[in-house]
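Let's turn to chain A:
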Amino acid sequence: MSVPWISITLASLVVGTVATFLAGRSARWVALATSIVFLIEIGLMFWGYSWPGLLNGIPQFAYSETHAWISIGWLNINYTVGVDGISLVLILLTGILQIATVLYSWKEEKRPNAWFGLVLLTCLGCFGVFVALDILFFFLFWEAVLVPMFFIIGYWGGPNRRYAAIKFFVYTHVASVVMLVGLLALAFYSHAASLDFSSVYAAEPALAGVVPAFLFVALFFGFGVKFPIVPFHTWLPDAHVEAPTGGSVLLAGLLLKLGGYGLIRWGIEVIPNGFHTDQPILFVIAFVSIVWGSVLSLSQRDLKRMVAYSSINHMGIVLLAIALNSELGLVAALFLMFAHGIVSALLFMTAGSTHDIFRTRDIPSIGGAASVTPRLATAMMIGSLASLGLPALISFPAEFTALLATWQALAYWVLIPLIVLVVTAGFYIWMMQRLLFGPTKGIPNSVHDIASLEVVAMGILIAVTVLFGVLPNLLVHWIVMSPVGVWPL
Partner candidate 1 sequence: MNFWVSLDQWAFLVPLLPALAFVIIGALGERLSKLEHGGWLAVLFSAGSMVLGFLIAIGEMLGPGTYVDVRYTWFSIPPSSTGFRDGFSLVMGTLVDPISALMLIVVTLVGFVVMLYSIGYMHRDTGLPRYYAILSLFLTAMLGVVLADNLLMFFLFWELVGVCSYFLIGFYYAKPSAASAAKEAFIVTRVGDVLFLAGIFIYFAMYASADPSWAASGFLFTKGNAAFLPLGQGVNPTLLTIAGIFLLAGAAGKSAQFPLDAWLPDAMEGPTTVSALIHAATMVAAGVYLLVIGSLFLGFTSTDQLAIVAVGGFTTIWAASMACVHTDIKRVIAYSTVSQLGYMVLAVGAGFAMVGLFHLYTHAMFKALLFLAAGSVIHAVTTQDLFKMGGLRKKMRYTAFAFLAGAFALSGIPPFGGFWSKDDILSSVYSQLGTHPEYWPFYLMALATVFLTAYYIFRVYFLAFEGPSSREPGLSEHAHESPWVMRVPMLVLAGMAIVAGLLVFIPPFATLFNPTLTSPAFPVALPLNVPPSYPLVDIELSALSVALAVGGILVAWWLWGNGRLASMPRSAPARWMRETLLQRYYVKAAYDWIGGVGVYSIARASDFVDRFVIDGTVRGFERSFAGISQRMRKIQTGVVSDYAAYVITGLIAVFVIVLFVAPWLVSRLGGG
Partner candidate 2 sequence: MTSLSIVGFVGLSTALLAISTFGILTRRNFILLLISIEIGMNAAILDFLYFAAFPTGSHYFDGLQGQSIAIVLIGLAATEVAVGLAIVLALNRLKGSINVAEASSLRE
């Protein structure tokens, strides 16, 4: 492709972010403009997209660019970017969540310019991770996401925000340095010509013996903590509970996806040998995460905490689908990542609004919300039903195919996630029964339904949820235009 769309998009995002920081009171408008431009650019990217396919065994990328950044003999680093179906859907997710977050937190009064700037910065980092095709730039963006999120949680967060922010920062940073060691070792042990994806990909077969397995473990630890996988998940509930609503939206919607994306792009694509060796570990962890996340959600009183644990459950299914190493599984995993991004964002928005309206997120202490705040209740119902995999909503095709792929690979093991589906349904339905239905209780005097802008934000997400739930092929069509479509490589 001649037009360097990706660099243009990156540039526009950077400009927008900086402008937002400097914009003062009018920051929200700048942020909105940036998000709209971003969406348009994404649209153009989709419009002109066609997958170049494999070139002598190495997956190629659309809109790819390469410019030398550092080249000192032993260390060759290029600014290499490009997209394929895998990244495209996640970029779309980024765009949607960015504008939704900006709209949702439109009324932010505390340092608006910093707030919107950090929101844009987070999305910028995620976009970078999705397009970077070089170890350094991948890691650079990967880390760059932490800093704004640290400030978002720590400055706009809840009562215990300081602890949560630092815990999030350090915990995920430790994971990413382990990942970095893995990536660098991958490059240097295989004597790759440069740190580019393609050269590392081409050099990987040179790795001998148990090295690939160890490298994969290192990478998997890095990605897994982002997922998050049990038992390395405890940063997530704290971060979510303390984070402001917008922060939770980005955290659950985007940051968790980085792990999945990394695992696909830099894990199983690049180190298939290591992956095959470690596959059993992945299965075990996936099953544990699925069960643990769901069971724990059942016992939570705090709405946000409940949704956070349900994210662990869903990302467990994603991990399972990825670990299956089948085409259907990967499609399902990517679809489910997209779906979970949208749905969990919606749920966190409703949770945030619940907190704004009822001054608490403690499920048992609220009741009959449906009769006083019908719009919020509707959004929450749609979110919950989508999350528990109701047909015609976005999660269903993903979970259906994921579990089908699981049956194909693991036969009766599929019963574990299936049974857990009941538990998942259980805690959502129970939550709705306690929070939305029944006689009203714990309703403050001055109760107001969600404001129109929040309705717009949630409306966008709901629209996406229904659209791709009814016509999933719209998304699958793009996902399979990637190595996934010709899996296994």
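What we mean here is this: a contact is a pair of C-beta atoms (placed from the backbone, for glycine too) under 8 Å apart; a residue touches a chain by one contact, two chains touch by 3 or more; residues count from 1.
In picking the candidates, the idea was that all candidates are chains of the complex that A comes from, given by their letters.
No experiment lies behind these values; they were computed from the predicted model shown.
As listed, 1 or 2 are all part of this complex, and the one touching chain A is 1.
Residues 167, 171, 230-231, 233-235, 292, 295-296, 298-300, 325-329, 331, 368, 370-371, 385, 390-392, 396-397, 400-401, 403-405, 407-408, 414-415, 418-419, 421-423, 425-426, 429-430, 432-433, 436-440, 471-473, 476, 480, 485-488 of chain A are the ones touching candidate 1 in the complex.
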